[in-house]
Structures are given as structure tokens and as C-alpha cells.
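Working notes for the structure below.
Heads up, one of the protein chains got dropped from this complex, but the rest are sitting where they should.
And now, subunit A:
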Amino acid sequence: MSAPEAPLLDVRGLTKTFVGRNGRTVHAVSDVSFSVRRGTTVGLVGESGSGKTTAGRSVLRLIEPSGGKAVFDGVDLFSLSEREMKAYRKRLQIIFQDPFSSLNPRMRIDAILSEALDAADFARGAARRERIAELLAIVGLSPDHARRFPHEFSGGQRQRIGIARALAVEPEFIVADEPVSALDVSVQAQVLNLLGDLQKRFSLSILFIAHDLSVVEYLCDDVVVMYLGRVMESGPSRKVYANPRHPYTRALLATAPVPDPTRRKARVPLMGDIPSPINPPSGCVFRTRCPMAIEACAQAIPPVEDLGGNHHVACIRHAELA
């Protein structure tokens, strides 16, 4: 029995580098730390190229991490052999961004779910058919959908099938990799509601990867903001949204549409693109696009400072943003 405060997943110093074709090193994820408490949702937010997807997949070892630790229920997943990892696979699942390539086009829905049930050593026969019908019902589909092929479904329905596949093995932890960003806006809300319901019903812990903060605000207890492979700011959603302390978080929040026109703040749009992770800027990786950058920002990687209440920020000028 672990202490009640011990998080289900605690990622420390996660690093992933790729060696490119010309021998240059790509720093996709550098020294990323965050934790996911049982039954909570953590939003992992950043632009394309921020390393958020790589971080999510590394935790599941779908990509082999280059360094760091990921302690899941007391065991460092990164220290396990491929064989030992198999035992953990069904406790950690993933939902994908693209509902069109996440289902094998040549397999019927029942075969897709059956593959997941095989992984959980679920009995064959009538019990399995019942379970497949149950899974489809859980995600809001009908049992007669089982004999259809993926191409007969809409994007939202396919995403539900992907969720059913992840749930089939009764996982404790799910990485949701931008699960709604490929869907129509009208369908996004449905799928987000479904995820929220399922989380409560099965007391799931979710790492929710997203590129915009507005989706995360709705669903997440904690938020981790990444930029160019590093964590800029992290903390309880409430605090981060009410009081963003990193210029990058501020910029992201400024770009998110706000339904209330009176709340509209002066926009500080980010100029330019995210720099290349092959040759990241010295010091603070965000300084090249930061409206507040000073010379000192180029000198050293800003230390992660604890602002209290689990709110952390990596910016040397955060006090001026308070």
C-alpha cells in the first residue's frame, strides 16, 4: 500500500533525443518532469514540435526514452525489459489523434476490440461477444456496429471505437494524444464529455495532450506547458489559468478564444515559428520569441522555481509577471 499522496505516475527528467540522418542530434524532449495523481487528468500543452507527443509516447515506451524515470505505481517503467514491460502494457493505454489511421481498415470492429481483449486474456465465446457489446455501449455505440468495418463510421464514431479499444483492457492510465483535434467542433464536445464521464466512472488517470489551452481548461486538474522539449510552467489548472507566470503560457492563453468579450485582454501574439530542436537556443529555449527576453535569458537554462501549491515555473523574470 502506497501512501495516499503518491502519484500513480511520476515522470522525472524524461529526455528523448533522436539522431538524425546527418548525424545531428534532435532534442525532442529535455528534462521533463510531471506527475499524474490517481483519478486526475493532467493536460500536456504546447505547439507542434514542443515534444508533447514524444513525451506521451515515451511514457508508454512506444518510443524508447533516452533518459529519465517514469515511476508507475512504484515501478520505474524505463528500467523494465521489453518482456517485463508487457505486463504493464494493459495498465497504460493510448488514444490517438487521427481516428482514420488508428483503426486497421481491414479489421471489423469486433476483431479490433477482440485483439485488445486477447491482450487482457479475456475468455473467448459468448462472454467475449457480450463484453464487446458492453464496450460499444460504454462509448455510446450500438452493439450491431461490431460487424462493421472502420470506413463505415464517421470520425467521431471511430474515435469512440479507439476509446473502447483502450478501455477493453481496463487500464488505470490513458494517454490521450490530441483525441479531439482532428474532429469537427460539434463532435469535439461530445468526445470530451465522453472522456470526462469515463474518467469518473472508471476512476481513470489521464494524460491529456493538446495544443490549445481552452480544451484543457475544461477537462484537466493540472496542466503542464511545454515548449521545444522543456517544461515552461506547470501546476493546478486553476492557478495556471488565473495567474500564468510564464510569458509563453500568457501568450498561449492570449491566443485562446474567450467566449466573454469583456474578459478580452490585450493580445501578445507570438511571432515566428518554434526554433529547430536540432540546435535549440542557449539558456531559455523560449527567449527567441519571448516579448520579455533579456540578455540573462541566453546565459543559463532557467531553474524550475516552486511558487507554492505545486505551481512551478521556469522563467527568471516570473516575479515581474506576478
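Everything below uses one rule, namely that contacts are C-beta pairs under 8 Å (C-beta built on N, C-alpha and C of every residue); 3 or more make two chains touch, one makes a residue touch a chain; residues count from 1.
Definition applied: contacts and distances are computed from a predicted model.
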Which of "Insulinase family protein", "Pyruvate dehydrogenase E1 component subunit alpha", "Tryptophan synthase beta chain" or "Peptide ABC transporter permease" matches, in UniProt, the chain that is not displayed: "Peptide ABC transporter permease"
Full-complex contact with the absent chain, from A:Val19, A:Leu62, A:Val75 or A:Ile278: A:Leu62
Touching the absent chain when the full complex is considered, from A:Phe18, A:Phe149, A:Phe202 or A:Tyr218: A:Phe149
Residue in contact with the excluded chain [from A:Phe34, A:Phe96 or A:Tyr227]: A:Phe96
Among A:Asp76, A:Glu115 or A:Glu170, residue touching the chain not depicted: A:Glu115
On subunit A, residues whose C-beta touches the chain left out of the figure: 57, 60, 62, 85-86, 89-90, 92-94, 96-98, 101-107, 115-116, 118-119, 149, 151, 162, 165, 169
